[in-house]
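Worksheet: one structure, shown below.
A single protein chain has been omitted from the complex, and every remaining protein chain is retained in its original position.
Up next, subunit A:
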Amino acid sequence: MTGPLYEVFVRAKRGLNHVHVGSLHAADDAMALRNARDVYTRRNEGVSIWVVRADAITASSPDEKEPLFDPAGDKVYRHPTFYEVGDVPHL
């Protein structure tokens, strides 16, 4: 009776964005949210939860790694490394 697989994202109290923390099984969306609360936020980790069915996620394939990501490897001019960054919070 495990049901479909869901991916779980949690936002911490002072966190800015939801972070993927793991996955779980549930009978439906509402139970997935409750299971996520029970499994992933029992030690005050979060104040907000997203769950999404794993089969609703379109993921890049490891086979595409080179054409997708390698071209970004030598574009040094895309990095703000040539000047001082001030003391900006959350950077």
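Just so it is clear, a contact is a pair of C-beta atoms (placed from the backbone, for glycine too) under 8 Å apart; a residue touches a chain by one contact, two chains touch by 3 or more; residues count from 1.
Heads up, the rule we're going with is that contacts and distances are computed from a predicted model.
S.K.: There's a gap in the complex where one chain should be. From "BFD-like [2Fe-2S] binding domain-containing protein", "Ring-1,2-phenylacetyl-CoA epoxidase subunit PaaC", "Protoheme IX farnesyltransferase" or "Dihydroxyacetone kinase subunit L", what does UniProt name that chain?
M.R.: Matching the unshown chain against "BFD-like [2Fe-2S] binding domain-containing protein", "Ring-1,2-phenylacetyl-CoA epoxidase subunit PaaC", "Protoheme IX farnesyltransferase" or "Dihydroxyacetone kinase subunit L" yields "Ring-1,2-phenylacetyl-CoA epoxidase subunit PaaC".
S.K.: Residues on subunit A that touch the omitted chain in the whole complex?
M.R.: 1-2, 10, 12-15, 17, 19-22, 24-28, 30-31, 34-35, 38-39, 42-46, 91
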